[in-house]
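Just one protein chain is left out here, and the rest sit where they should.
This part shows subunit A:
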Amino acid sequence: MQLDDLYRRVIMDHYKNPRNRGTMEAESVTIQLNNPTCGDRISLQLQVEDGIVREARFTGEGCSISMSSASMMTEAVKGRTKEEALGMADKFSSLMKGDDVEFEEYEDLEALSGVNKFPARIKCATLAWNALRKGVES
């Protein structure tokens, strides 16, 4: 197990400079999810119009993996249709299972492929995507 497999530069960049962190005024749905086993929290705000995710913002507390994953997810789904967003969530689940997945939509996500080798951390990476699913399906 190599630490560099997990903590890639792209991940640390999203951790240090999170995209879409904060809240917005626009009419939106807010989803709050906890990871009860470790205390991670995310609050995800989605503005969906005409079936398209116009904006996404998040706040929360957690480790580098959960927070960088939230940053990447919000960046990846902005401007996508609900179906596209859910499709990416499915692809992200495959990535966590160790499948060879390419994200031509948003390549940064591929940096999280190393999480698969750290089973205890998969739930950190999927927290934001679970919130997205809930928000899009609500």
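Here is the rule we go by: contacts are C-beta pairs under 8 Å (C-beta built on N, C-alpha and C of every residue); 3 or more make two chains touch, one makes a residue touch a chain; residues count from 1.
The rule is simple: contacts and distances are computed from a predicted model.
The chain dropped from view, which UniProt name applies: "Cysteine desulfurase", "ABC transporter", "Thiamine biosynthesis protein ThiS" or "Circadian clock protein KaiB"?
Per the UniProt record, the undisplayed chain of the complex is "Cysteine desulfurase".
Taking the full complex into account, find the residue in A:Leu6, A:Val53, A:Ala70 or A:Ala131 that is in contact with the omitted chain.
Spelled out, the listed residue whose C-beta touches the missing chain is A:Leu6.
Touch as defined at the start, partner being the missing chain; which of A:Thr30, A:Ser43 or A:Ser64 qualifies?
Residue touching the absent chain, from the options given: A:Ser64.
What is the set of subunit A residues that contact the non-displayed chain in the whole complex?
Listed in rising order, the touching residues are 1-3, 6-7, 9, 12, 15-16, 37-41, 61-66, 118, 120-121, 124.
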